[in-house]
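Comments concern the structure below.
Apart from one protein chain that is not included, each protein chain of the complex appears where it belongs.
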Amino acid sequence: MMENGKIVTIPAVATIDEIKDEIPNVRTYYLSFDDKAIDGAFTFRSGQFIMLTVFGEGECAISLPPSPEKDRFHITVRSVGKVTRALGGLSAGDKVGVRGPFGNGFPFDEIKGKNVVFVAGGIGLIPLRSSIVHVLQHRKDFGRVILLSGSRTPSDIMYKYNMKEWQENCEAFYTVDNPTPDWTGETGFVHTLIEKAKVPVENTVAFVCGPPVMFNTVNQELMKRGLSDEFIISTLERHMKCGVGKCQHCAVGRTLVCTDGPVYTYRQIKILGEQI
Amino acid sequence: MYLIKKSDVLRLAEELGKTHDLYGPFMEPATKQAMFERVGKAADIDLAAPIPALPPKHALLPHYEKILAYSYDKKTQKVDLAPIYDDRPKALFGVRPCDLTGILCLDRFFLGQEFLDEVYKYHRKNLFIVSQTCVAPFKQCFCVCCDGGPAASEGYDLNLTDLGDTYLVEAGSEKGKKLAEAMGLAAADAKHQAEKTRRIDKCITLFDSVATDNKAWISRVMNRVTTGFIDEAVWEYIGNQCFECGACSFVCPTCSCFNIVDLPRKNGGAHESDRVRTWDSCSYEGYTREAGGHNPRKPVEDRRNKRFFCKLSYSQSKKYLRPGCVGCGRCQWVCPGDIGLPNVVTYIRREIHS
Partner (left out) sequence: MSYKPGVCTFCGTGCAHLLKTDNGSVDGVFPVQNHPVSRGRLCVRGWNIHELLNTPERITTPLVKKDGALVPASYDEAIGVLVKGLADRKANAAEEIAVLASPRSSNEENYLLTRLARSVWGTNNITLDSDSGHRNSLDVLAAGTGMAGMTGSLEELRSCEYVLVAGIDITKQNPIIGSEIHYAVRSGATLVTVDSRKTQIARLSTSFLQARPGSNKIVYAAMAKILIEENLVDFDFLKKHNDGFEGFANSLGALRDEDISAKTGVSMDAIRAAARGLAAAKSAMVFFSSGISGLDADTISYIYNLFLIAGKVGRPGCGVNPIAGINNLQGGYDMGVAPDLLSGFRPITDAKAASAVSAAWGAPISAKPGRGVHELLESGASKLTALIVVDHDEGIVRHAERIKTIPFVAYIGAYKNPFMEYATVVLPIATYIEDDCTFTNTERRVQLSKKKADAPSGVLPGWKLLSAIAEKSGSKWSYASSAAVMDEIAKITPTYAGISHAKLEGTFGMQWPCDAKNPKGTARLSIEASKTFTFAPVSGSFEVPKPTGDFPSLLMIGKAQHFWHQNNIMRKTSIPLREYNTTLLLYPDGYVDITADEAKAAGVRDGWPVNVVSAKGSMRVQARVTDEVGPGAAYVPYFIQEMISEFLLENVDILKLGEDATIPVRIEKV
C-alpha cells in the first residue's frame, strides 16, 4: 500500500529480474514490483533510498542508483553483514521486499546552471550514480560536468559499463591506486584529479561520496581551491532500522539521516559535529 | 465535573473493564513493587500505590512486539505478509500526570512528524485514559521542575482527584463525558474545583520536604545542551559512569527508540518469520554502529550526550512541544552509575557556575 507515493510500513514484494556482478562482493539487482500498480506509481528523487527486506533475514537501507527518469529500476549492494550477505545468496526470480522511497534527495532545482563535479571513491559511486545519469540526461541545464572516480584497482571500478558513455558526455576521469599493466587511465588517489581536471570553484557544486579518509582529503582540496563547504554535498550512512524517523538509530546531531538526510552539505555535517 | 465516592471509584474501572483491557497501578505481591500493568479485575487496582516502577508506556510501545508475520517460500516464490496491529480497546486507569505527559510526548513523536507510526497508531486508537492528580509527591519526583505534574491539564478522557472521601471526576473528552454521564455521577461545583486547586498547591509545597531525591533545574541547562557548550570533561565524567545497561531509556515514559529484527518464527514452519520490534537504547554501543567498515568511533560519553540532547535540547523539544523529561525520577533509581537525568542536570549546572 502506498501513502503519498511511498511504501511506508509493509514492504511491497518485488522480483529480482536480473543480477549483474559489479566488483568483488558487490552486485547490482534489477527489480520490478509484483504489484503492477506500484510499479507504475513508484517514483523517487536522486539521492533517496529504500528499505530493502531480504525475507527471513531483515531489512537494510539501500540507495537508488538509477536515474528517476528512463532507467531500469535497480540497486547495487555490497555484502557486509547479515542481510546484505543473504541478498548475495539470492538469484534471479527470487523475491525481496521494498519500502520507500525515503530521504531528502539531491537539490537539483537549486543548482541549475551551475558546474557540477562528482567525486566518488570506490562504492561511493553507488549513491552518486542516479545524479550522474540525471545530470547527463539534462546536460544543457548545467555548466561543466566533471566526474572524478577513484578505485583501488581497475577491477574495483564500479559501473564499468557506463564508463564509455560518461566519458563521452562529460569530463570523466578515472584513477586507480594500484594499476595493472593494461591500465591506461590515471594513477593515484582521487583528490589528485582535482588539479588535473582543473575543477572550477565559481558557480560550482561538488557531490562527494566515499570512505572517510577520501572524503576528508577531497573536501580539503576543494576548499583549498576556494569552494565553499556549502556547495560540497554528500550522503551520510548510518545504522538504520525504520527509515521513517521513528527508531532514531540514525540520529546525527539534531537530525535524522532517514528523514533530514541522507543528503547533507559539508557545512551541515561539520556543524552537526559528526564524523562522516 | 462530577463526583464519585471513594469507595465507588473502582466502579469506573469495572465499567471500563467490560469493554476494554484494563490496566492500572497495583502492588505486585511477591516483590512489593508498584507496577502499572494489565489487571485481572478492577478490584486489583490500587490507586494509592506509589508511582509505579514501570510507566504505562509498554501498553503502547511494548518491550517486545511482533509487528509483521510473513512467509516466503523460495520454491513456489509465494510471499505472504500479514501486519500485526494491536487495536484492542485498552483502558489505562489511574495514570500519574507525569506518565500521561509521557504518553502525549509519544503521541506527538509517533503521530505528529513527517511519517506516522502505523503500529503505534493502532495501539493508541482505542485507548481510554483515566489519569489521577497527585496530591502528594514521592521521594523520586521532580515533575514540578519540568511541567510534568502534579496535575494533568490535557490528554485524559477522565481525570480523578482525591478530595478526601470523594474523587473529583473531570471529563477531558466526549468519550469521558459519556462514561461519567452513563454512570450517573453526581455533579461537582466550584467548591470542589477550589478544593482540587488547594490540594495541588499543597502537593507542590510538599516537594521540598518529601521529594528529596531529585531536583533538576532543566531550564538552566537547555540552552547549554542545545548549543553544545558543555565542557568535554563533564561528558567524560558522565560517560565513565555509564554501564551501558539501557535502563534509563527503558523506564523513561518518553523514550521511544526501538530495534527491529526479523526472526524465524518460534514453533513456525520452515519459511515463516516474524518482524519483531523491541525497546532499544542510545546508550548501547551497537545502537549506532553501521555495517560496512567505516564507523565513526564513538566514546561512551558521546552516546550519553545523545540521550540528554534528546531530553534537554530545544530542537528535540520541538518534536514533543515540551522538554523530553517529565520529571518521574525513574532513570535515577535504575541507573547502575549515578547519572540519571536529574544528576546530569546538576553536573552541567555546576559546570556552568564554576
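Quick notes on this structure:
By letter and in written order, the chains are A and B; residue numbering begins at 1 in each of them.
Simple rule for what comes next: contacts are C-beta pairs under 8 Å (C-beta built on N, C-alpha and C of every residue); 3 or more make two chains touch, one makes a residue touch a chain.
These numbers come from a predicted model, not from an experiment.
In terms of the touch definition stated at the top, the absent chain reaches B within the entire complex. Only one of B:3, B:81, B:261 or B:352 touches the absent chain when the whole complex is considered: B:261.
Contact with the undisplayed chain is limited, among B:54, B:152, B:252 or B:312, to B:54.
In the full complex, the hidden chain is touched by chain B at residues 26, 28, 30-33, 35, 37-40, 44, 53-54, 58, 62-65, 240-241, 243-247, 250, 259, 261, 263-268, 276, 278, 280, 284-286, 289-291, 293, 295, 297, 333-338.
In this text, only the chains that are shown with their structure count from here on.
Between chain A and chain B, the centres computed from C-alpha atoms are 39 Å apart. For chain B in complex with chain A, the residues that touch the partner chain are 68, 70, 72, 74, 77, 79, 81, 83, 109-110, 113-115, 117-119, 228, 256-262, 264, 271, 273, 280, 282, 287-294, 296-297, 306, 309-310, 313, 315-316.
Every residue of chain A that touches chain B in the complex is listed here, in rising order: 8-11, 13, 15, 34, 53, 55-60, 78, 80-81, 84, 93-95, 97, 211-212, 237-239, 241-242, 244-251, 254, 259, 273-276.
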